[in-house]
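Input: one structure, supplied below.
Only one protein chain is missing; all other protein chains are in place.
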Amino acid sequence: MIETTARPARRESAHFEIGYTRYLDPDGKLVAPLPPGLADPVRAIALYSALVRARSFDQKAVAMQRTGRLGTYASSLGQEAVAVGAASAMRPEDVFVPSFREHAGQLVRGVTPRELFLYWGGDERGNDFSGPREDLPNCVPIGSHAAHAAGVALAFRLRREPRAVVAIFGDGATSKGDVAEAFNFAGVWKLPVVFVISNNQWAISVPRRNQSAAETLAQKAIAAGIPGEQVDGNDVFAVHAAVAAALERARAGGGTSVIEAVTYRLGDHTTADDASRYRNDAEVKAHWQEEPIKRLEAYLVALGRWGKDDQERLLQETKAEIDAASAAYLATAPQALATIFDFTYANMPADLQRQKDGALASAATTPVKG
Amino acid sequence: MIETTARPARRESAHFEIGYTRYLDPDGKLVAPLPPGLADPVRAIALYSALVRARSFDQKAVAMQRTGRLGTYASSLGQEAVAVGAASAMRPEDVFVPSFREHAGQLVRGVTPRELFLYWGGDERGNDFSGPREDLPNCVPIGSHAAHAAGVALAFRLRREPRAVVAIFGDGATSKGDVAEAFNFAGVWKLPVVFVISNNQWAISVPRRNQSAAETLAQKAIAAGIPGEQVDGNDVFAVHAAVAAALERARAGGGTSVIEAVTYRLGDHTTADDASRYRNDAEVKAHWQEEPIKRLEAYLVALGRWGKDDQERLLQETKAEIDAASAAYLATAPQALATIFDFTYANMPADLQRQKDGALASAATTPVKG
Amino acid sequence: MSEINLVQAVNLALARAMADDEKVLVLGQDIGINGGVFRATDGLLKRFGEDRVRDTPLAEAMIGGISIGLALQGFRPVAEIQFSGFIYPCIDQLANHASRFRTRTRGRLSCPMVLRAPCSGGTKALEHHSESNEAMFTNIPGLRVVIPSSPKMAYGLLLAAIRDPDPVVFLEPTRLYRAVSEEVVDDGTALPLDRCFVRREGTDLTLIAWGAMVREALESAQQLEARGVSAEVIDVATLKPLDEATLVASVQKTGRCVIVQEAPLSGGYGGEIAARIADGAFSSLLAPIQRVTGYDTVMPLSRLEQIYLPKAASVTTAAERAMVYA
Partner (left out) sequence: MSEINLVQAVNLALARAMADDEKVLVLGQDIGINGGVFRATDGLLKRFGEDRVRDTPLAEAMIGGISIGLALQGFRPVAEIQFSGFIYPCIDQLANHASRFRTRTRGRLSCPMVLRAPCSGGTKALEHHSESNEAMFTNIPGLRVVIPSSPKMAYGLLLAAIRDPDPVVFLEPTRLYRAVSEEVVDDGTALPLDRCFVRREGTDLTLIAWGAMVREALESAQQLEARGVSAEVIDVATLKPLDEATLVASVQKTGRCVIVQEAPLSGGYGGEIAARIADGAFSSLLAPIQRVTGYDTVMPLSRLEQIYLPKAASVTTAAERAMVYA
């Protein structure tokens, strides 16, 4: 036998830590001092208004779907703080790359409620945002937009622009290879992108624990060598602060971040879903205690900056805006038949022109094709 | 301002550690005591023989390719200890799921050199292993076999069999979403599979550092909530011990592991590649000092268990075996034309039968179709 | 036995196959406690347990890949892709692996698996939920591609697909799921997987369709009958491998043919069928083969969806064009 030293064969080669950040607890009490920007009550009120506006949009959309005036709709009830916190941390020239449950953030970015109604009502013009022209439209194929976010961020990098991208997707999306690949590319190229995981605990009927054995979803970042952090996703301050810091880092060339916002989907997956088939009411009820609007309201009230009148005014204004948008959507005539063809290519191919001509000709004789 | 506690907003929510294990240093000196099984010199000699046999096969294959008697070939020069260490830790009833550079492991598993020559010579019969009937054939689309490994492991799980799977792929493969998805599924279902990353520092011309910002590739496991470890991939003991432990864990229901074996590709990517275009000789030369065979030989010699005679006998025996296999391969007549058709479906569709009949008829008149 | 709709027929076939053969498993997203977003797997978890009815994490490539691993080991996985618009990440596993293991290993390993996916439009669904992408699978050797058009067809074809020793892509038109009901006898009888089905006999003209378009073809045949034209309607059912003989024989008889396909025109499977018939029935053809298809455009969002979809009336118009051709 050869003599050996007593050193163990194994040594540590790397270690990692994930943190969880919360400022505002479910009762609306601050558990830690707010970062400077957020301590300003005006800021808090703006965030609160954005949350209320989002929920108001959601309620209207669900009601419209129920009465057949909107298609299948994915409510963000209970998780508004994730998208509002993230979008409010962005600059106008940044680019927002949402999944399909981030209307709360899209509204902050300047997408109009009418555009959102159009989109969910089945009209492509809803994606032709009048406001944030470079923001991406909703992405339905789960996780596939993570790559687009990285690509847009690479464009910023190549042009040496101090801009950054925020992409949001769900807990389910983190199981997609697309997301892992995007983390990895963004990591190795230090791209200015912040990936926000809106962990609402459910991917339709699949609970978070059946999605991954990972203790946190933030640790998915470790696979790509980038920082990953958890925040209380129902604390809009925590989300905003984390995303703002990550964006600042990204703009300064510091690269990519992953932020897991821990929240909860209080509603059905979509209007086509019946969550009572797979989760019990008690769980949902418990999470109502942690939802983001109530806690921020409690905070503002305790701060002495928010009263019944303020609340009523806000609700009224918001309702008026959303109702008007809904009416404007309902009053919008459907697109002309030609639009099916006109945006397929920039230069209409002869083959498609012939199809268009045929469609127009037959539409001239019958109300709808067929 | 509301009073707040002085507690920081952030607390640790998870932490992780990756280890690196080596027993045998590049000079063949033990740096730590070997696990019981491996301390037996007979075992070490068997491993040494497997390494030599693999390299001998590689050399022959490259030579045959150069003289036009084999197709494009991917040598495993310098990284033989990864596949040998892994395969030698398996039981016969386990299943091996290789990439395309693991002939060293396939030989250990009982795939014959003649079968390997057939495969690399462009004959599907090389995949009809006479030995390990359930082992998968080579996988060329990088990383896509990780899913198969998980599926096979799930089959074992469902049948309550004490069997496990070893899958191997490269550093480049870890960038594929397939691999991340497979880790995640295997993790959440506690599948009996050991994923071995053969990190040879290069994916064709892309160096490891441009593949990922992750400090280690073992930490890709953290994203899936499964243990990840690094080992010295040129120390066959370290690879064997790590895989053996992971397999034991897997069989006992403990679930999935990831082992990053840190090695180096001493040769070109394949015979179609010219590595001098993208990496310098000095780097390669330096790594020759760490290659796995020399160090194990030094260990055996120092142990007094290996002499010139042993070495000569081994080389001769191996050469004789490989030469005979090569001759047998070269003497194998090509498959009949009909075989192109016969294995497409179990039940030959009429449509394909007609194509086959046509091909056979035209072959009857011309030597090759056309 | 009461009448059931197409999604219930799928459910019935799955249950039957699972009861008959313990190697049959189902897996996919939300197919367990939720019973599938369309309820195709409703009740299976309760009846067959978690080992055989498995909700997966959200990753389509892996659903394909893990099915391959199971199939290589002798199981018969029936995986659900939630919508055919999400099947793309799985194509690598289908084209590079599932379809090839048998031939690559000279028969040592094989992949008896079924990938089910709801397809097609007409339900005012969200983006990417209304795709007719069947053609994408038809040029992959080693695969079978099957699309049922009725509850009975769904039951018999799905049983056949599950029992087939090779991989099958099984596409189910969502707008047929609850559109019609018919009596389906749950006797475990499979339909042949290599056959086109004459759904209605006729002498003047052959209408060829698959999936949701079979209904339009049948409706058109009725319209045509009222106008004195006797249309034969053939349900292709199994697109790959194709039963050319049945198609050609019909057009040899009728001399006229309209192919109906919901997918975009160019590169759709109707081209293959037209090519086969134009060749096989060359001397019988009395008029050019007509194709009534979707446009070469992305399926519009719901408000314009109906404009995109081929309808019985268009089939009838094309048939009349064929009838008057001279």
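Labels for the chains are A, B and C, by order of writing; each one numbers its residues from 1.
To be clear about the criterion, a contact is a pair of C-beta atoms (placed from the backbone, for glycine too) under 8 Å apart; a residue touches a chain by one contact, two chains touch by 3 or more.
Just so it is clear, the structure is predicted and the values come from calculations on it, not from any experiment.
Peer 1: Given that one chain is not shown, what are the shown chains it touches?
Peer 2: Hidden chain contacts in the full assembly come out as A, B, C.
Peer 1: Who touches the missing chain here, A:155, A:245 or A:328?
Peer 2: Looking across A:155, A:245 or A:328, the contact with the absent chain belongs to A:155.
Peer 1: Out of A:177, A:192, A:227 or A:292, which is the one that touches the chain we can't see?
Peer 2: A:177
Peer 1: Touching residues of subunit C against the unshown chain: what are they?
Peer 2: 61, 85, 88-89, 91-92, 95-96, 99-100, 103-104, 127-128, 133, 135-142, 239-242, 263-264, 266-276, 278-280, 282, 285, 287-291, 295-298
Peer 1: What does the interface between subunit B and the hidden chain look like in terms of residue numbers?
Peer 2: 71-72, 100, 119, 121-124, 138, 140-143, 172-173, 175-178, 203-206, 210-212, 272-273, 277-278, 334-335, 337, 339-341, 344, 351-352, 355-356, 359, 362-363, 366, 368-370
Peer 1: For subunit A, which positions touch the chain that isn't shown here?
Peer 2: 124-125, 127-129, 133-134, 136-137, 141, 144, 146-156, 158, 177-178, 181-182, 184-185, 188, 339, 343-347, 349-352
The definition used in the following text is that only the chains that are shown with their structure count from here on.
Peer 1: So which chain is farthest from subunit C, going by the mean of the CA atoms in each chain?
Peer 2: Looking at centroid distances, B is the chain farthest away.
Peer 1: How many angstrom lie between the centres of subunit A and subunit B, each centre taken as the mean Cα position?
Peer 2: Chain centroid spacing, subunit A to subunit B, equals 41 Å.
Peer 1: Can you compute the centre-to-centre distance for subunit A and subunit C, using the mean CA position of each chain? Integer Å is fine.
Peer 2: Averaging C-alpha atoms per chain gives centres 35 Å apart.
Peer 1: Quick check: what residues of subunit B touch more than one other chain, meaning two or more?
Peer 2: 177-178, 181, 184, 188
Peer 1: Among all residues of subunit C, which ones touch two or more of the remaining chains?
Peer 2: Within subunit C, the residues that touch at least two other chains are 57, 59, 61-62.
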